[in-house]
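Presented below is the structure to which this report refers.
One protein chain is absent from this view; the other protein chains keep their places.
Every chain is named by a letter (A, B and C) in the order it is written, and numbering of its residues begins at 1.
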């Protein structure tokens, strides 16, 4: 079982749907410890990215990812734009010329994506950022592959690790991004970027679990 | 029975007390159809006028009234300042050199005061202004004197006519002052200036009824 | 009441102190009676211009004292017109021997207090002319009422008359310019929220979350009508239509378009309003040759805006462009 280019397209579309569905939720989380724009930013970005997809729909998965990354960079702005832009562009480089992905390829793409995010944002796990959802998701995915779990199972483990990572941001005091200005007052709130990261990974699992 | 200079001083002090007591009420009336300052304006003015009184306390009633009028003009501002200033200055001219007033003298002073207000403000009865309280108060006072009523009775009739005049402003559509900008929306509210006029005349009745 | 003030009764005096500290290069502040005047006043052989009114409309009028605009401004208590002694002393202080123009907004209190001051000044031998501004089309005009309020055009008139006075025009000429500006200007305002007079401590009126007031003045008084909230474009049309139609502004006329914040409405919204107002003016055949956008005649922290339109001829345009150097308006110098 692999992840085909159509699967990837379906995932990206599902990302757009899920982000729109959770737009107000993400903004509400960002109101508590940020500036109340994460939902609108992500929604604007994914709408634009999906609008561009048809023009590259016959290309390889790497090209799809890069197109999404480029569009996010040019339409999201804020911290989310460069970070999610880098995420997809790095995933695109890892998936260059591929027309389908094994779960291992997906893990490699996710690793490249996460490394790009860390290189750009300099956040460590525990800083209360999207890295806190992405890092355990990647670990769980890699571990599942090592364990010989099948694709469905691997994706499920990855998404639930992301979910746990997202929830674990609640008690944290933010060290990076806008929430860090709040100091101790940032504790007790779930990080919006960790939440959007979980939503994207959960969308992958939902779309690709067959 | 006459109104002595001390009675006049007592009245002026009572005016100050009553205005302070009703400051918020006057402002609240002025909020509905004006600019929410009538209470603060009158209070500032009477406080200043009373502070100056000791320096003229041994003078005639006309001088007392003129002192109050001058101070009101210089401290109240708005429509109330020139109108109440004129009121007291004209009353002062009518009471010039008097050390006591008969009720007839008081009627003459009130008439001069009202004429001054009308000359300055050009309001007619029914325009929803202080004139609507002062005019019936003066008529009632003059009628009582003609009827041969005693001082107490004359003052009482005057105050209750002022009260009626004040209440009668409620349904009126304002034609003068700030409330006139509201057009039909000014109906249904009691005029703040008519209210302060009633309060001053009631204070006279309360102080001078023996 | 959420305000950065100390005691309500100290608002005006502490504000004056702040202005004195901040702008000593441009203005001086006189206390008791209170007025702000040009640091270099009196200016010989220049008509002096004095205005004033209640406080709470900042930068009007105190912020407009300086070269090319007012010679003095008299601040009353919040929303309360100043007293005659203020205008009298200010008039004496800035009189340069060529007479003094009083620019007075049409409110019963302002008119009466300025009239008393003018009488007293004339009694002391100073030539005084008073021009009353009354540009607010929200108010039904009538011989038997207080007439229209003076609002946005007052700012423009002070700027333009100030320039005319700098040119050493005579008192009559400067007063004529003022009457022309007032005659050619019209305004209309609206509010999204009430304001709170410090002394009163609570909002002057209650306005539900989904309603607005149309046809308000600048003293937190309610407007002519209350209606459901509308979009910026609809609001702009509601304000522009009576303004354009009240005066026979003709296709081809040059106009100055002034979009004003009532205090709490930020610049981003003013530009959205300006955009639509500009388009509506253009559609009516008017050429928007000059503009002013910002909080210039305010009602404390009230959210809302007003639009003023002034027909321009060559003279008014040049006077508008002339240098001005005041705390609140500054260009060309």
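What we mean here is this: a residue touches a chain if its C-beta (ideal position, glycine included) is under 8 Å from a C-beta of that chain, and two chains touch if they have at least 3 such contacts.
This one's a predicted model, so the numbers in the text were calculated from it and none came from an experiment.
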item: Displayed chains contacted by the hidden chain, counting the whole assembly; value: A, C
item: Selected from C:140, C:170, C:231 or C:245 as touching the chain missing from the view; value: C:231
item: Among C:42, C:59 or C:189, the residue in touch with the chain that has been omitted; value: C:59
item: Absent chain, residues of chain C that touch it; value: 2-6, 11, 14-15, 17-19, 21-22, 55-56, 58-59, 63, 192-193, 209, 212, 229, 231-233, 235, 263-275, 278-279, 288, 291, 293, 295, 298, 300-301, 303-305, 325, 327, 330-333
item: Interface residues of chain A (partner: the chain not displayed); value: 27-28, 31-37, 39-41, 44, 73-83, 120-121, 175-178, 180-183, 185
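Heads up, the rule we're going with is that only the chains that are shown with their structure count from here on.
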item: Pairwise touch network: line, ring, star, complete, or other; value: other
item: Chain B and chain C, separation of their C-alpha mean positions in angstrom; value: 32
item: Rounded Å distance, chain A centre to chain C centre (Cα mean); value: 54
item: Chain C, residues touching no fewer than two other chains; value: none
